[in-house]
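Complex shown without one protein chain; remaining protein chains in place.
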Amino acid sequence: MAKLYFNYSTMNAGKSTVLLQASHNYRERGMDTYLMTAALDGRAGVGKIASRIGISADADTFVAGDNVFVMIEARLSQGKVACVFVDEAQFLTEEQVWQLARAVDDLKVPVLAYGLRVDFQGRLFPGSAALLALADEMREVRTICKCGRKATMVIRQDENGNTITEGAQVQIGGNETYVSLCRKHWREAVGP
Amino acid sequence: MAKLYFNYSTMNAGKSTVLLQASHNYRERGMDTYLMTAALDGRAGVGKIASRIGISADADTFVAGDNVFVMIEARLSQGKVACVFVDEAQFLTEEQVWQLARAVDDLKVPVLAYGLRVDFQGRLFPGSAALLALADEMREVRTICKCGRKATMVIRQDENGNTITEGAQVQIGGNETYVSLCRKHWREAVGP
Amino acid sequence: MAKLYFNYSTMNAGKSTVLLQASHNYRERGMDTYLMTAALDGRAGVGKIASRIGISADADTFVAGDNVFVMIEARLSQGKVACVFVDEAQFLTEEQVWQLARAVDDLKVPVLAYGLRVDFQGRLFPGSAALLALADEMREVRTICKCGRKATMVIRQDENGNTITEGAQVQIGGNETYVSLCRKHWREAVGP
Partner (left out) sequence: MAKLYFNYSTMNAGKSTVLLQASHNYRERGMDTYLMTAALDGRAGVGKIASRIGISADADTFVAGDNVFVMIEARLSQGKVACVFVDEAQFLTEEQVWQLARAVDDLKVPVLAYGLRVDFQGRLFPGSAALLALADEMREVRTICKCGRKATMVIRQDENGNTITEGAQVQIGGNETYVSLCRKHWREAVGP
């Protein structure tokens, strides 16, 4: 039986590497995979899933209005797909996560979604909230805080390294950087 | 280092049994535990955590306004506690989950929270959303659908066995029953 | 697809409670389960799976020479079984674990085996070695050391509380007791 998987983590844990390796495992066996990722600039089309350690692959992109069930169904009509991979899954809407669940149940194709759990304010992204509610299996992609403990939170910093505690959940085209921390160090950085 | 754990599941999976067994393991070793559960009738005080297979234990109860950090701190001031257990954790507020996180980080006591992931409409409970965002470790307490697959969803039925698809997230004092199902059978029961 | 699960732990973690709760979940849904456990006195027949927190259920017992595939097949011929549970699985032989794997693959019934990982000398039990090699899914039933860390090892003590470091892997009818510890405290107890 196909399942909906959610592989969650904080920033810079290597989610895309894990995704690309898993897709590679299928393709090496002669099985096709379908890769999807969020179009951050608001325009769907062909995008790229890239990993910080230097590997990448092409992917279809989705925006908020897209019906990802229809995208998957269309792709399956062109040829057998063994697995669907979705990167940047935190940017899915709740409706799109239900569409992924329907793809799993009705089209009988496994879907592996990879995404951030919480934003820089410690709040769930919409796609992550829906995946944490509906995923059949959840797995953590781990990374470490500066202290060596597991990092589960992330701070946003401006160009001078100051922690930013307010603003939109997604910032596009700015000079912000993100640093993953354990909750204790996140609380120290963000303040009381 | 102490951690915040979230043991999630659907209805009737045996969460309370797992909680009571884990607390028993501590007590058998001469270590004390502190048990908390939601006061469903709106009155805090002494409650009970009971399992369908016939075991139970007393627990302090919390209501929405309570500061659970203060409750834990007060309990710790009376004597060493090796672990805090929270049942019905889906009924915590987001603020209370942050209080549990602070208890873990600042009072250095592990907190094991047990709760339902989603309600009968497939939506996260407030406490579960916050715990899925903030827990250091998440583990599933599994149970099965009538078809033998893992159940992850739950339906609410009236006294005649009809599926109810609308209403308040928590229903107190009614004749409703709950049945745990896999997503496929949940979708069939709930309708399109 | 049916799977072979190995739920491993050290002594007194509550394995039997978890087994009995899981079996209860099936039976509550009107699905039958088949319970097996090791006959420690060398005589197969009807035995009992009992938990330290006061619950129990009848079980068929197996000894080293039994073909557990044939036992399961015979039970299935008497009526549908949704799941097979095996307690004290550390006492299975390697051949019996292969028989369980065949039951999963050929009879298409899920098998959940529960057992100890290592003996008091830190060595795998034969059944555990085979299950750790062949299980489709492995899950840990956790308990704690006297220090609060997770216990993964166990010591054998004589009636005066002295640690015993030599002897047979299984001791029947003696006055020994077992204490679960983390590896650090186990090494301190067992000596260099």
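Labels for the chains are A, B and C, by order of writing; each one numbers its residues from 1.
The rule is short, and it goes like this: a residue touches a chain if its C-beta (ideal position, glycine included) is under 8 Å from a C-beta of that chain, and two chains touch if they have at least 3 such contacts.
Given the structure is predicted, the values throughout are model-derived calculations rather than measurements.
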**Request:** Indicate each shown chain that the hidden chain touches within the full complex.
**Result:** A, C
**Asked** Among the options C:Ile55, C:Val68, C:Ala82 or C:Ala101, which residue touches the chain absent from this view?
**Response** C:Ala101
**Asked** Of the residues listed, A:Leu4, A:Val18 or A:Val118, which one is in contact with the missing chain?
**Response** A:Val18
**Touching the absent chain when the full complex is considered, from C:Leu124, C:Ile144 or C:Leu181** = C:Leu124
**Request:** For the chain that's not shown, point to the residue among C:Thr61, C:Gln99, C:Thr152 or C:Ser180 touching it.
**Result:** C:Thr152
**Item:** Listed residues A:Ala50, A:Val63 or A:Ala82, member touching the removed chain
**Value:** A:Ala82
**Fill in**
Against the hidden chain, chain A presents residues 12-14, 17-18, 20-22, 24-26, 28-31, 51-55, 82-83, 110, 142-144, 146, 148
**Item:** In chain C, positions touching the absent partner
**Value:** 1, 101, 105, 117-118, 122-124, 129, 132-134, 136, 138, 140, 149-150, 152, 183-184, 187
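Methods note: only the chains that are shown with their structure count from here on.
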**Asked** Can you tell me the least number of steps between chain A and chain C, where a step is a move to a chain it touches?
**Response** 2
**Angle, in degrees to the nearest 5, of the Cα rotation that carries chain B onto chain C** = 180
**Request:** Would you mind checking which pair of chains has the most C-beta pairs in contact?
**Result:** B-C
**Prompt:** Which residues of chain C are in contact with two or more other chains?
**Reply:** none
